[in-house]
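As you look at this complex, bear in mind that one protein chain is not there, while each of the others sits in place.
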Amino acid sequence: MTRGLQTALARLQGGWQSVVVLVPYFWLLLFFLVPFFIVLKISLAERIIASPPFSPLFQWAEDGALTMRLLFDNFVWLWEDELYVETYLNSLRISIVSTILCLLIGYPIAYGISRARPTARTILLLMVILPFWTSFLLRVYAWIGLLADQGTINNLLIFLGVIDSPIRLLYSEFAVYVGIVYTYVPFMILPLYANMEKLDLSLHEAAADLGARPLTTFFTVTLPMTLPGIIAGSLLVFIPATGEFVIPDLLGGGNVLMIGNVLYGEFNANHDWPVAAAVAVALLVVLVVPMMIYQRVQARESGI
Amino acid sequence: MSQVNDAAAGHYGDRPWLAPGAVPFIHIQGVSKRFGDFVAVDNVDLEIYKGELFALLGGSGCGKTTLLRMLAGFEEPSSGNIFIDGADMRSVPPYERPVNMMFQSYALFPHMRVEQNVAYGLKRDGVPPAEVRRRVEEMLAMVELSDFARRKPHQLSGGQRQRVALARALVKRPKVLLLDEPLAALDKRLREQTQFELMNIQDKLGVTFIVVTHDQEEAMTLSTRIAVMDAGRFVQIGTPTEIYEYPQTRFTASFIGTINMFEGTVVRDGGGLALDCADLPMRLALPEHFDGGEGQQITLAVRPEKIRMSKTQDAGGGAVVSLPGKVRDLAYMGNLSIYRVEVGKAVVQITAPNQRRLDQREITWDDEVHVGWDTASALALTE
Partner (left out) sequence: MRKQRSTFLFSALCFGMAFLYVPIFLMIFYSFNYSKLVPVWGGFSTRWYGVLFQSEEVWDALALSLQIAVVNATFATLIGTMAALALVRFGNFRGRMLFSGMITAPLVMPEVITGLSLLLLFITLEGIIGWPSERGFTTITIAHITFSMAFVAVIIQGRLAGMGQELEEAAQDLGAKPFRVLFDVTLPRLAPGMLAGWLLSFTLSLDDLIIASFVSGPGATTLPILIYSRVRLGLRPDINALATIMVLAVAIGVIVAGWLLFRQQKQRTREMQMAGK
């Protein structure tokens, strides 16, 4: 009797560990992995006017066997429609340019923070993180006020006499760039800072001691040493920027189309779920390589 | 000018500062360095001669590293001047100074191979590629790392990294090589071996070495001269023998090696002067070099190995000082033993070579003994 209780308890001792593993595991399987297969499945289905508006993938054929109908029509359609191809290339171009802009702006800031005195460093870092905790949507909204025809920038320029009538800033590609850089530059600064903070200052001194001028030191030592930070930061900007939806919608005002907008539009306005799913799959295909690189860089960084 | 210098150096071997008309190669003139309120280096003067292996010795925070960094050009002196080979180094950036440094952390570029690390400085000077290759190979051969040229720093052992750092600094043929704790990261056995390698290389190349170290043993074995530093100032500058045998202050005496110190007042005793030490049962005779007077507070210092010990009244031939005591502690160190003998209220430390095996030893725990030393072996320290 007591022995039975003891073994039961002992089994429970091992049991809690499986609970710790299994709860998050099944959560992710159910709410992360399975949904992807559903997306994949629907992207291969046919649109029908029904609820849900797609044809079932598995069907009982007349001879009673279970058959699966795979339709690549949606992907073919995407490929043949110029709008989609153009939107894809447009998204990639916008996110690549934004990533480069973020790097150019973020690098000196991250470097400046890592070289500041410890107290100043904490405050500056906090100032970079702080916008993270305020609403993303509202930070994008803030730029509408700046860029609008009667916005702060136009008012200021007219007041200074630089221009006579407002120039078009909002609802343009420029505004989308500003919005992406503004909201994503902390994603660039933080990994760069984390990398630069670990930089051994004596390496710079060693380079100077061996005759390298500051600019040479930067290109031969600092830049190669911060490469992991550059890669991590660039991917952290590039990946979400490619799938961005809010910024082109609010600041591009329908003039700038990105994949995210097309996906949202197909799904909510056109109710073409199979095409929306196909867009999602295609977006994922574009991003899967950068995502894997990012994971590898992260693993290596935390591994050493 | 330099010809005269070289000739003089040749004649005087490793004691170039004694040569008549010798001109210092490095001249540090009234140099101070302040960080806010903190004075790291306090108005120091120093002359170092060509071919020296000069050690800056002191505890952490004594200013030795700051002084070295000022020589390398990483810090500007708050006041004072530094001359290297006659040239004023004020506002000369590190990358234009004729000195190279071996960093304590070695500061090897982790993204470059060994050969790239060593070639880095030569490339900055615009040395033609063929010569870069030749000199790198030559240097790597000298530090016995030719087989490791294509490795990255993280694939090397600590001792190998140290040699890469040395090669990288030396390949530029600097006028002065600065070494910041060059052996601190190595284990004891490797440290001893590397010490001799460093000395050989220095001898071969004739480059002036300035070594910063906190390890007095390292300073003693390596260097031609030592400057002992404390609180940003030089306490004493001299050869290892001078520093060990004739320390001028209590600080130097206790920093270098172990030493027994007896504090007391100088009193008249019979014909001459003696030290009255409250902790000891009898007065101590003073060495002849003492030129102070009655009533002075001084410290008498005796090295443990200079003290003899015996079970009989006389602690051995000609000892002028002889005190009764009892062995309280005994530590066996293999080649020698350390005895701690209670004399009055004081404890005297004595080291003696183990000439016999442990079980045959004459003196052991709780033995009543007499300890004594030649008065000439003791030092009277007033500072």
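First chain written, first letter: the chains are A and B, and each begins at residue 1.
Note that in this section contacts are C-beta pairs under 8 Å (C-beta built on N, C-alpha and C of every residue); 3 or more make two chains touch, one makes a residue touch a chain.
Just so you know, these numbers come straight off a predicted model, no measurement behind them.
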Chains in view touching the one left out: A
Full-complex contact with the absent chain, from A:94, A:192 or A:250: A:250
Touch with the omitted chain, as defined above, among A:23, A:89 or A:163: A:23
Among A:191, A:211 or A:260, residue touching the chain not depicted: A:260
Residues of chain A in contact with the chain not shown: 13, 16-17, 19-21, 23-25, 27-36, 38-39, 42, 52, 105-106, 108-109, 111-113, 115-116, 124, 126-128, 130-139, 141-146, 148, 150-152, 155, 182, 185-186, 189, 213-214, 235-236, 239-240, 242-246, 249-250, 259-260, 263-264, 267, 273, 276-277, 280, 283-284, 287, 291, 294-295, 298, 302
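Just so it is clear, only the chains that are shown with their structure count from here on.
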Chain centre separation in whole Å, for chain B relative to chain A (CA means): 58
Partner chain B, residues of chain A touching it in the complex: 200, 202-203, 205-213, 216, 220-221, 224-225
Touching residues on chain B, where the partner in the complex is chain A: 72-74, 93-97, 99-101, 103-105, 107-111, 120-121, 124-125, 168-169, 172
